[in-house]
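Here the complex is missing one protein chain, while the rest keep their positions.
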Amino acid sequence: MITNFRLWPESASSVAGQVNLLFVVLLIICTTVSVGIAVFLIYSAIRYHRRYENELGSQKRYNIPIEVTWTVVPFIFFIGFFVWGAKLYFEIERPPDNAISMYVVGKQWMWKIQHPEGQREIDELHIPVGRPVKLTMTSEDVIHDFFVPAFRTKQDVLPGRYTTTWFEATKPGKYHLFCSQYCGTKHSGMIGWVYAMTPADYQTWLTQGAPEGSLASTGEKYFHQFGCANCHHFNSQGRCPDLRNLYMRPVLLTTGKTITADDTYIREKLHDPDAQVPWGFSSGVMPNFTGVVSEEQILALISYIKALGPQPGTQEPASSGAAPTEYGTQKGIGGPGATSNAGSQVEKR
Amino acid sequence: MSDPVVLELREQFATVEQQRRTAGIGIWLFLMTEVMMFGGLFVAYTVYRFSHPQAFAEGSSHMDIVLGSINSAILLTSSLTMGLAEFSAKLGRQRLLSALLAITILIGLAFLGIKFTEYYEHFQQHEAPGVWFNHAGPHAPEVQMFFVFYFLMTGLHALHMSIGILLLLGLMGRNLIGSFSVVYHTPVSVVGLYWHFVDIVWIFLYAIFYLPGLHK
Partner (left out) sequence: MIQAVAERIEKNYLNQKQGILSWLLTTDHKRIGILYTFSITVFFFLGGFFALLMRLELLSPRNWLVSAETYNKLFTMHGIIMVWFFLIPSIPNTLGNFLIPMMVGAKDLAFPKLNLLSWYIFMLGGGVTVYALLRGGVDTGWTFYTPFSTTYSTTYVVAAAIGIFIAGFSTILTALNFIATIHRMRAPGLTWYRLPIFVWSMYANSLVLVLNTPVLAITLLMIAVERVAQVGIFDPALGGDPVLFQHMFWFYSHPAVYTMVLPGMAVVSEIVPAFARRPLFGYKAVAFSSIAIAVLGFLVWGHHMFVAGESVYSALTFSFLSYCVAVPSAIKVFNWTATIYKGSVSWDTPMLYAIGFIGLFTIGGMTGLFLAALGLDIHVHDTYFVIAHFHYIMVGGTVMAFLGGVHYWWPKISGKMYPEGLARLSALIVFLGFNLTFFPQFVLGFLGMPRRYAAYPEEFQMLHVLSTAGASILGVGYVLPLCYLIWAWYYGRDAEPNPWRATGLEWKTSSPPPTHNFKVTPVVTAELPYDYDAMKEELELV
């Protein structure tokens, strides 16, 4: 236990340095204050030690300027900490647009990870150094938490919805992955490793073993296997929406609300198809897939729908020959690039 | 009519006035705890009502608006009779107090009777949550959620009503042995406040469970 004893965690992500800085500054200020108070207390207790039995202390009861000072000054410091913490938080919570998307399904008591190129991992995550990686995560059972101390990131993984986290590794290495939301008997066993690799090594790793092809092609397979293609084919004559150019576009619902077709929207459609019906289509048509598709299969399907375009951040719909059916939007509402999160569940960016 | 020297001054109090006012603070604090308890359920209901509006409207349309409205009317009436009971206690009118308490109790029992009739109806129609639930339309789990809240909240309310009826019976008993007078009738006011509170809770329950489905 002596050999790999350490007092400071490894810092291996693009935000770790800033988290460290905030921590150290807080540490210095709080230590100074704590030590100051402790020293002052002990000094006073010694210097003003009772000298005779019926001695009294000073009878001064208050001092308004001092009272105001030690109310306002700490408050100012606290606001400073708040602002700094909040700014850092925005950075940690918002994945950059060019992040590679990977998918995580947590369950008692393992982590199942899917790469867009098709690799699947259990309790291990290989990522390239120097590129942001965004994880879209869900749980099959209870609440878990994806925690990588070296990256200073952490996010609860919930059943029934998606949460996201992102990080960019800055140096190659092997870093602890912990589940940090108590989830039952083997909670302390729901651990693993994140392997950050140089881009070259990562490319090599990628080529080694994704026999089924990319995640999107697996999703396409499921698209046909579960019968989605029977209805959502590309000239369905208005029975079902065309899923091309759907991903992350605005959708007008029968209720009049406009929402964004994000991961959560797609997942919701599978579990509760009549909750959010696009304008111009009827409810009671799409079957409910609860219990039919697993969380991992849903993520593959999402990958496929993503691949049908448009790519996030682009204005133009992906070209695909026939003009895609513009559905769910009236001209003028929710044009290209406009997003409205009104309909999506609370989700982490 | 009342015995003016019936004083139940407990020894920790200096005057009857102090005792009465302290009892007042006690019951108001207790009612505040009840507000927080029911409040928790109201908040949870509200969260789900906003996330599943159609399912909750659907659930609400299965409520028996006639029985619910009758219950509201009679419960409000019982608050009137209870208020009159408190007033008659202040005046030292023992027999009137007994009569009004008895009417209030009967109304309370009628309320509970109607409530259980409704519960029975819901059971028959497979609307009781849990293993008995069976809903044909869409959003079945969310409709069940509506009924979970219905049974939980009105059930908790019915429990409070039952306790209220027991308290009223206790008051009647004490009145019959002559405990109350013009000078001392604090328990009547205290139980009265409790009864009015339970009534107000019902108004809100009526609003959130029976009214949303009316438009269907």
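For clarity, chains are labelled A and B in written order, and residue numbers in each chain start from 1.
Rule of thumb we're sticking to: contacts are C-beta pairs under 8 Å (C-beta built on N, C-alpha and C of every residue); 3 or more make two chains touch, one makes a residue touch a chain.
This structure is a prediction, so every number in the text was calculated from the model and none was measured.
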Out of A:14, A:114 or A:163, which is the one that touches the chain we can't see? A:163
Check the options A:22, A:110, A:129 or A:253 and report the residue that touches the missing chain. A:22
Take the complete complex as the reference. Which residues in chain B touch the chain that isn't displayed? 10-14, 18, 21-22, 25-26, 29-30, 32-34, 36-41, 43-44, 47-48, 51-52, 55, 129-131, 133, 139, 141-142, 144-145, 148, 152
Hidden partner interface residues of chain A, rising order: 1-2, 4-9, 15, 18-19, 22-23, 26, 30, 33-34, 37-38, 40-42, 44-45, 48-51, 53-63, 66-67, 70-71, 74-75, 78-79, 81-82, 84-93, 108, 141-143, 145, 147, 149-150, 152-156, 158-161, 163, 176, 178-189, 191, 290, 346-349
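Operating definition for what follows: only the chains that are shown with their structure count from here on.
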Cα centroid separation, chain A vs chain B, in Å, comes to 46
Chain A residues within the chain B interface of the complex: 272, 274-275, 283-284
Show which residues of chain B lie in contact with chain A when the two form their complex. 138-139
